[in-house]
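Complex shown without one protein chain; remaining protein chains in place.
After this line comes chain A, so read on.
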Amino acid sequence: MATMEIRSARKTYGTLCVLEDINLSIGDGEFIVLVGPSGCGKSTLLRMIAGLEEISAGEIRIEDRVVNDLPPKARDIAMVFQSYALYPHMNVADNMSYSLRLRKADKPTIADKVRDASAKLGLGALLERKPKALSGGQRQRVAMGRAIVRQPKAFLFDEPLSNLDARLREQMRAEIRKLHRALGATSIYVTHDQVEAMTLADRIVAMHGGHIQQVGTPLELYDRPANLFVAGFIGSPGMNFVEGAVELGTFVMRDGTRLPLPEGMPETLGGATLGIRPEHVTLGEGLAAEVELVEPTGHGIILHLRLAGAVFRVLTTDRRWLTPGDQVQVGLPAGALHLFDESEQRVAPAPHPQQ
């Protein structure tokens, strides 16, 4: 268990800069999720922490020790790979104990720790098997077992669930969360799946284009996204955006449709974007829209509407019978609106959305 501190970290490959000015403090026992689309630099950042990539500038500290020039083995961290990276020529027990054997732990200790870890993960019956005789979920567990067996300072996860099918992923997600609660170890978890980020994280670090966009608790990112990218990335289905401008406290869409803004928003703003989450849009009174597509999810319906020339998604649990071509009226509650300026930054702190 350890704290971590990343200061002005940078990563360049030749002239190509993939990470710039990364600053992040991670508390002891915290579960941090790095989330972003592919190519945003999140895996590179994780690998820099692990010591698998060099740090071009800045510094990374683990427990007040600068680890920039330490090889991975000296950093005392464990990592779970997306591919699991199990050693194919070793059985499960040997895979899990490899790190202990490298540290020349004595045999009874190794046996104890492997037994503990395999009991925690329900791998007891599989210890003699080779990786190729395991299912995807079992391999994933062995990879986790290999990480927890030596009680490292921190756990790093590089998209550990993305090779599993949806149901198993859900199950393993819960197990990772439980495991973290049981072990209390500092964890950094990389994913491109915002649902995983929301459900697992103590704090989410949203990344895009080699920069950190926002750091905060899952609900902070959901309720008060710092910019257009975070607003669009967090939440599923994604936030609706309408471009336009603010005039006299009213949002004017490109086609001239006007929408009153709540108190506290700026009076004028040229080139603004208005955002609202699909689940906050109400059906009933309001702006006229045409149904383009109906996607039933079982729990509710996702409606794709054409509103003021833009595609608008609405998530409703109201099971009314709608078909493409129908005309509906949608309400955009003032309290649920997010406003972003020309540089895509959030402007006014919108009040909490209506429940």
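Everything below uses one rule, namely that a contact is a pair of C-beta atoms (placed from the backbone, for glycine too) under 8 Å apart; a residue touches a chain by one contact, two chains touch by 3 or more; residues count from 1.
By definition in this document, contacts and distances are computed from a predicted model.
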item	value
Undisplayed chain, where the name is taken from the UniProt record, one of "Carbohydrate ABC transporter permease", "Peptidoglycan-associated lipoprotein", "High-affinity zinc uptake system membrane protein ZnuB" or "Sigma-70 family RNA polymerase sigma factor"	"Carbohydrate ABC transporter permease"
Identified contact with the non-displayed chain, of A:83, A:297, A:329 or A:345	A:83
Absent-chain contact - pick from A:39, A:136 or A:270	A:136
On chain A, residues whose C-beta touches the chain left out of the figure	50-52, 71-73, 77-79, 81-89, 98-99, 102-103, 130-134, 136, 139, 146, 163
